[in-house]
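For this depiction, one protein chain was excluded, whereas all remaining protein chains were kept in their positions.
So, chain A:
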Amino acid sequence: MIKNSSKIINLIKVETVEMRGIVKQFPGVLANDHINFDVHVGEVHTLLGENGAGKSTLMKILYGIYHQDEGEIYVNGKLVNIRSPLDAIRLGIGMVHQHFMLVPTLTVAENVALGLPSSRKFLLDLDMVTERIKELVKINGLYVDPEAKVWQLSVGEQQRVEILKVLYRGASLLILDEPTAVLTPQEVEELFHVLRSMIKRGYTIIFISHKLREVLSLSNRITILRDGKVVKTLPAVEATQEKLARLMVGREVLLQVEHPAVKLGKVALALEGIWVQGDEGLHALRGIDLEVHSGEILGIAGVSGNGQSELAEVIAGLRKPTQGKVFIKGINVTNWSPSQLLDYGLSYIPEERMRDGVVQEFNIEENLILKDHIHPPYAKGIFMNFHKIGQESERLIKNFDIRTPSRYTSLKSLSGGNIQKLILARELSRKPSVLVAAQPTRGLDISATEYVHRQLIEQRIKLKTATLLISDDLDEILSLADRIAVIYEGEIMGVVKRNEVSVEELGMMMGGVHKDNIP
């Protein structure tokens, strides 16, 4: 039974939800292929699967954002037709989206009140909404100021607003879509604490994730999806990380990469007091000092949006610093153009790979020579040497295991993993002395991630490349980096050796505590 909160909101109780034979077809993809899924009151049922396995699609069907092509949904044993989020809300189902559905220019209370009937007809009743939010905050431990504007809130607070929105509408079944992706380790713990206490008070949670450790820590039951189909549903007590990974991918997976120590070379990349303006006009980087040695992977850890993108762009020459200097191999390269930097031995794996990494309308061969098409052997005077280009492309497609019918295949028909392999092939075959890898495995499946990791390590051993690895995924940083720098609001909170730091310490730095101030 759900206590206390029933006084201030009309809770809509959900005892069971059952989805039977759900089919959803998108152009070119069968996202959900006859999926059966059920959840009962008082449990956390996790949907686990790789990107594109169909987890979010299934939940968007339950929440009425999509409509299934086939199949039925039963709530409390009754067949229902959910045509819009409004229908779902009326049934007591609420969803917290991976990308927050908040209007940044409105206050917390205004965001919560959005779309709800007002007690004063056409006028807003924000004072009442505010009061009720305060009650909900108290009962559930979701601390947030109802009168603050959403853009002023931290990511963790914004997530609490999302949960409050759902609770305010009386939902007792919460769908949480990858809720931990944007949180620091401490914030994840806090969130889990809140969720566990909500479960005790009779709420029910569907948790979507691909992070095995978190799934095991929170769930009662786990359903694994692969390619739009249910692979297995099992109780969490019967699962291990290895078992879950195998079910997700369909074969054995190595969760850890071999990471032999390498002797450090000279400083290959150095940043001195770099200040950079972000897109919003404020300073995104505030006096960054960093050094990366040859043969080293320096990981940049941090919650996304703390200046990581700007850091990558300033080194790649795509953003001009307002102050400070960038050195590559001892030469001041500040304000060099991207093409000068490329010729000087910089390679760049961009965060937005589809936007900055490739030309989607070009074929594989053309994309492979994008950066070096003006140099021999690809060019001869004003002409292109297509014979040579073809030879090189074939070699790279083979060496980097790009799965494609031919080198003339348009990029559009390649999967995300293969596109990233293509970018790796192009960037690494240039034998860079400095490599900036921004979110190199974001959105990739486990196999492609494994491949990218192996390539980065190999590059570091064989070519002594100095690699700056920027990633939101702390596990990735921990398994690849030799040293870790933590970035928070455009400042470095500390640089530490990987084997001399705990996850808790990193978490504190990611939350804005300077290394020297950690007790």
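Some notes on this structure:
Assume a contact is a pair of C-beta atoms (placed from the backbone, for glycine too) under 8 Å apart; a residue touches a chain by one contact, two chains touch by 3 or more; residues count from 1.
The criterion applied here is as follows: contacts and distances are computed from a predicted model.
For the chain that does not appear here, its UniProt entry gives the protein name "ABC transporter permease", which is one of "Probable tRNA sulfurtransferase", "Allophanate hydrolase", "cysteine desulfurase" or "ABC transporter permease". Shown as candidates are A:H45, A:R132 or A:K165; the residue that touches the absent chain is A:K165.
Summary of contacts with the chain left out: across A:H97, A:R226 or A:R483, the touching residue is A:H97.
Here one chain is not drawn; of A:L79, A:L124 or A:I331, the residue touching it is A:L124. Residue-wise, the contact with the chain that is not shown comes from A:A113, picked out of A:V39, A:L58, A:A113 or A:L176.
Summarising the interface, chain A meets the missing chain with residues 26, 29, 31, 63, 65-67, 84-86, 89, 95, 97, 100-106, 110-111, 113-116, 118, 122-124, 165, 280-281.
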